[in-house]
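Here the complex is missing one protein chain, while the rest keep their positions.
By letter and in written order, the chains are A and B; residue numbering begins at 1 in each of them.
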Amino acid sequence: MSKKFMYVNRKAPYGTVYALESLEVVLIAAAFEQDVSLAFIDDGVYQIAKGQDTKGIGMKGFSATYNALGDYDVNKFYVERESLEERGLTEDDLMPIVYEDEDDDWAEKPSVKIVSRAEMAQVLSEQDVTLSF
Amino acid sequence: MSMLHIVNKSPFERNALASCLGHALEGDSVLLIEDAVVGAIDGSNFIEQIKVAMADKSVYVLGADLAARGMQENRVAEGIQVVDYAGFVDLAANNEKTQSWL
């Protein structure tokens, strides 16, 4: 039995542990061969901002892990356009997260899909289990 | 395939309610619990937004959390339904899924 899992990320990384520990759940979920998607809404878009440098705050950075998710067949990163715009960000501020499509001769494809708020609402409504942290 | 959206933060403190209402679809239910109940009080700044949402969604507030914050049911804006924990369970069971806007 396979369910559609959505991990909703609405918080910036580092200020709280939610982003890091959410990522740990996603890694485990991937091993269960469920249909896994991630949503980045509100401040959650900062979780996949490029150029994260945590040296100055004494915490281990974990942004590289998002890039590794493609290897676990986690390649649906829905990012809300309005959330980016409200924060003065564009797609160019995000890490170029990619995966290799085994059905297309391992062609490298982007994992990030920029969607409108209305599209995000639709995606959220299509899930079986929605986890937020 | 309706969803129960659960909001537990005061709309005066965080944007969880706004974000929830921006993503809830027609036929969904929105339940305000814990500090989120303050948004349901008649005359609060958020009633306008909630009223717009109630055109095609149902909005509920948890009575125990209202009472704990000194608010009686008669202070809740018209159209918002007050439920107890049993009602909360029913909402979770009667919608196909839930999402907590943490």
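We take it that contacts are C-beta pairs under 8 Å (C-beta built on N, C-alpha and C of every residue); 3 or more make two chains touch, one makes a residue touch a chain.
Convention: contacts and distances are computed from a predicted model.
Per UniProt, the protein behind the absent chain is "tRNA 5-methylaminomethyl-2-thiouridine synthase TusD"; the candidates were "FAS1-like dehydratase domain-containing protein", "Hydrogenase", "tRNA 5-methylaminomethyl-2-thiouridine synthase TusD" or "ABC transporter ATP-binding protein". Within the set A:Ala29, A:Ile48 or A:Leu69, the residue that contacts the chain not displayed is A:Ala29. Residue in contact with the omitted chain (choice from B:Ala18, B:Ile41, B:Met54 or B:Ala92): B:Ala92. Listed here are the chain B residues that touch the chain not shown: 6, 8-9, 33-35, 64, 84-86, 88-90, 92-93, 97-98, 100, 102. In the full complex, chain A contacts the hidden chain through residues 1, 3, 5, 17-18, 21, 24-25, 28-29, 31-32, 34, 129-133.
Following the convention adopted for this analysis, only the chains that are shown with their structure count from here on.
With centres taken as mean Cα positions, chain B sits 27 Å from chain A. Chain B meets chain A in the complex at residues 1, 3, 15-16, 19, 22-25, 28, 97-102. By the touch criterion stated above, chain A contacts chain B in their complex at residues 8, 10, 18, 41-42, 117, 120-122, 124-130, 132-133.
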